[in-house]
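A single structure is presented below for examination.
Our next item is chain A:
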Amino acid sequence: MQELMERAKELLASGEVARVLGWKKGENDWDVEPRFFESVDSLQDFVYDGFCGANLSKYMIEAGKKEGKTLVFLKPCDSYSYNQLLREHRVDREKAYIIGVGCKGKLSISKIPFDGIVSVQGASYPDVSENLTVQTLYGTQTVAYKDAMLERCHVCKGKEHVVYDELLGESTDTVDADRFAEVQRIEAMSPEEKFAFFQKELSKCIRCNACRNVCPACSCRKCVFDSTAFNSDQKANTTSFEEKMFHIIRAFHVAGRCTDCGECSRVCPQGIPLHLFNRKFIKDINNLYGAYQAGSDLETKAPLTNFTLDDAEPGVGRG
Partner candidate 1 sequence: MRRIGVFVCHCGSNIAATVDVKKVVEMALLEQGVVHAEDYPYMCSEAGQSHIAEAIREKQLDGIVVCSCSPRMHEATFRKCAEKNGLNPYLVEIANIREHCSWIHKDMQEATEKAVILMRAAVAKVHLNAPLKAGESAVTKRALVIGGGIAGIQTALDIADAGYHVDIVEKEPSIGGRMSQLDKTFPTLDCSACILTPKMVEAASHENITIHTWSEVEKVSGFVGNFTVDIRKKARYVNMDKCTGCGICQEKCPSKKPLNEFNRGLNNRSAIYTPFAQAIPNVPVIDAAACIKLKTGKCGICEKFCQAGAIDYAQTDEIITQQYGAIVVATGFDTIKLDKYGEYAYGESKDVITSLELERIMNAAGPTKGHLERLSDGKAPKEIVFIQCVGSRCSDDRGKPYCSKICCMYTAKHAMLIRDKYPDTNVTVFYIDVRTPGKNFDEFYRRAVEDYGVNYVKGQVGKVAPQSDGSLLVHGVDLLENKQILKKADMVVLATAIEPNSDVRKIATMLTASIDTNNFLTEAHPKLRPVESPTAGVFLSGVCQGPKDIPETVAQAGAAAVKVIGLLAKDKLKTNPCTAKADELRCNGCSQCAGVCPYGAISYETRQVNDHGIREDRRIAVVNSALCQGCGACTVTCPSGAMDLQGFSNRQIIAEVDAICR
Partner candidate 2 sequence: MNQVDEIKQISGVNPLKCMKCGKCSASCPSFYEMDIKPHQFVSYVINDDVQALANSRSAWKCLSCFACIERCPRNVQPGKLIDAARQILIRQRGQEGLSADEIPALLDEDMPQQLLMSAFRKYRR
């Protein structure tokens, strides 16, 4: 983390960049927030550790409109999102100085209490070690780093950055699960079980729109659910159907554009596994139309704006 801070200071001081987009420690050790640093001394609060799960590429949309360059730190999975935004002309590449930071897998704060550790005071881990020490009211407890990791890091897409100006810090491989295992588990269920599963999950949705606000692909100037474009501006889920509709349409709009960065599940206050929707579309697209990773490059045509003459017929596999 130190060399990131030094490099940021150096660039800011030299005037090459007008501001630095990084992370700042929040109220507690584990809720780290994205933050713009305008001055060298404000960089004291800069932090980069296991809790920096936030994907900074979406902030670059607005940052690109400001004067001067913005230095931004992108983890490998964040760089896919930035590339996708670049492809959709939402970010200005000249206004960005990108440092690709190494990543050893990010921690999910919501996971820690569920492991029987209550009233957490703080959590920290030395840079290298395998486990995490959690200070609680009742003394400290240690948790294996792997168990507290975000779901998305268990199925990480790979540690190499797709867009950067310079690279800092190394990464360690964290993959130890199959990316579509959970989706396949649900697909194997009977319709009644599937319905019950999603009914249970989606009924928790309070339509706080955190998932929409954090998703780099879901960044329309004016969302269809906030406008009268379809006369269907359901701001709140008045009926159970609207919960489903919001999440189906949100997943559909980002289908073929979602880089599977896992932010939606990370930020959901209700802990709904929202990535299951996007990953279902990614699995279908990969099976039906050939493996496609959004944001991996700027040229290949997105699956939903492309076709072949012998695509599968809709609902072929159904009764």
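The candidate set was assembled so that all candidates are chains of the complex that A comes from, given by their letters.
Assume a residue touches a chain if its C-beta (ideal position, glycine included) is under 8 Å from a C-beta of that chain, and two chains touch if they have at least 3 such contacts; residues count from 1.
The structure presented is a predicted model; accordingly, all values stated were derived computationally and were not measured.
Novice: Quickly now, which of 1 or 2 touches chain A in the complex? Give its number.
Specialist: The single touching candidate among 1 or 2 is 1.
Novice: Taking the complex as given, what residues does chain A use to touch candidate 1?
Specialist: Counting only chain A, the residues touching candidate 1 are 65, 88-90, 218-224, 227-232, 253-254, 301-302, 304-306.
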